[in-house]
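Before I ask anything, let me first share the structure, which is written out below as structure tokens.
Missing here: one protein chain of the complex. Every other protein chain is in place.
Let's turn to chain A:
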Amino acid sequence: MAIEIKMPALSPTMEEGTLAKWLVKEGDSVKSGDIMAEIETDKATMEFEAVDEGVIAKILVAEGTDNVKVGTAIAVLAEEGEDASAVTETRSGEDANAAPKNQATDTASPPMPEGAAAAEQESGTQQLVAAAEAHAPATPEIPEGTEMVKLTVREALRDAMAEEMRADDRVFVMGEEVAQYQGAYKVTQGLLDEFGDRRVIDTPITEYGFAGVGTGAAMGGLRPIIEFMTFNFAMQAIDHIINSAAKTNYMSGGQMRCPIVFRGPNGAASRVGAQHSQNYGPWYASVPGLIVIAPYDAADAKGLLKAAIRSEDPVVFLENELMYGRSFDVPKLDDFVLPIGKARIMREGKDVTIVSYSIGVGVALEAAETLAGEGIDAEVIDLRTLRPLDTATVLKSLAKTNRMVVVEEGWPTCSIASELTAVVMEQGFDDLDAPVLRVANEDVPLPYAANLEKLALIDSAKVVKTVKKVCYKG
């Protein structure tokens, strides 16, 4: 029986890749462990090994093909004793369907692990990512007629750092794998080559220590960017973020500053379990003395990271791993800096206000689309900055729509949603026609199993249902 060799998923978030090179050719015998191909993901070039023994009967996807979706058949392996040419004939009719260029267009569909139907394996994070793809509204701060370029969030973050490092010698990047490895998530790709090891510094695995080193360097007058491989690991360092960095200016009566950026991915990643999946936005946003930013798209990632690096205050900059590979329009401007503390109306509407931030914005926008089809005109607000919160924009929208739902990829208890609900009680009560409701993750550690992960995380269906409730249409 011939075996189809499929494009493998080489990282938890990989959906497609480039088949960079075939290291075998048709007619070659392979055995388990032989390297058959080199595959480029958005993060790295990986070697792809054979699992089964046999003869390469047919190569279905030529080397150099981009955007080969995970799960696409890339070659056929004839087992020992099987007639390789016969296999080729039976498969040849399917070649056209397997052509990668055709496959590449449907970018919103989830990765398909080998031998499994997509629907069965769809996990919670995929619904977040899928929601993020569809929408790219205009940013009000960008002058009309500005040329836009498509960039991934990852590239936008890198460009922001590179531009600020070019402009100011005091700016440097420090963290685990930021230099020679080019970034655990490739966010710092290329920075070592351009700026050298004085300014792009690999650290040992020692979060508490290097967070303190960065904070001390900021106190001494430098402008460090401290990358945490993920914010889960920053828990080891939270003492320096809060006790050392956030309180310095106040405790010193304004004498000593701490202009530092702590950045890295935050929130649920894909199928990595409870210890690697948490949204720390509410934690940091509760601390006076910190600025907390959680951008959604690539333009915001760039414009807000540049603002963070320039800020005289300590900034916690919360990225999202699931968003790194997503592409958005980014304005082609010499110096694109966005204001900190200003929310953005992503979609105007009159019936209900949906407030969110980070990856939740995509979910909110997707829900708004669905709701539009059902006659509910939702306004969607991206908070962008979690501290200070732009309550004015939220309250103004509420005054217009009189209904509000907060969408948050994070726990509901003591959340940004809780905070906004309190703000509305205190300052927007008279504008309310319905109680403010929250759509947040379930109040449990994030499970590993795909079905449970899906149940635990927010999705647009939950948002639609909740919005209908506050509109008394559900």
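Brief remarks follow.
Heads up, the rule we're going with is that a contact is a pair of C-beta atoms (placed from the backbone, for glycine too) under 8 Å apart; a residue touches a chain by one contact, two chains touch by 3 or more; residues count from 1.
To be clear about the criterion, contacts and distances are computed from a predicted model.
UniProt lists the omitted chain of the complex under the protein name "Pyruvate dehydrogenase E1 component subunit alpha" (options: "Fe-S cluster assembly protein SufD", "Pyruvate dehydrogenase E1 component subunit alpha", "Phosphocarrier protein HPr" or "ABC transporter permease subunit"). Checked against the hidden chain, the listed residues A:Thr188, A:Thr215, A:Thr230 or A:Asn320 yield one contact partner: A:Thr215.
From the options A:Pro12, A:Pro331 or A:Pro388, the residue with contact to the chain not on display is A:Pro388. The missing chain, though absent from the display, is touched by one residue of A:Ile35, A:Ala167 or A:Met256; that residue is A:Met256.
Mapped onto chain A, contacts with the missing chain fall at residues 172, 198, 203-204, 206, 208-222, 224, 239-240, 243-244, 248-257, 259, 288-289, 291, 311-313, 339-341, 385, 388.
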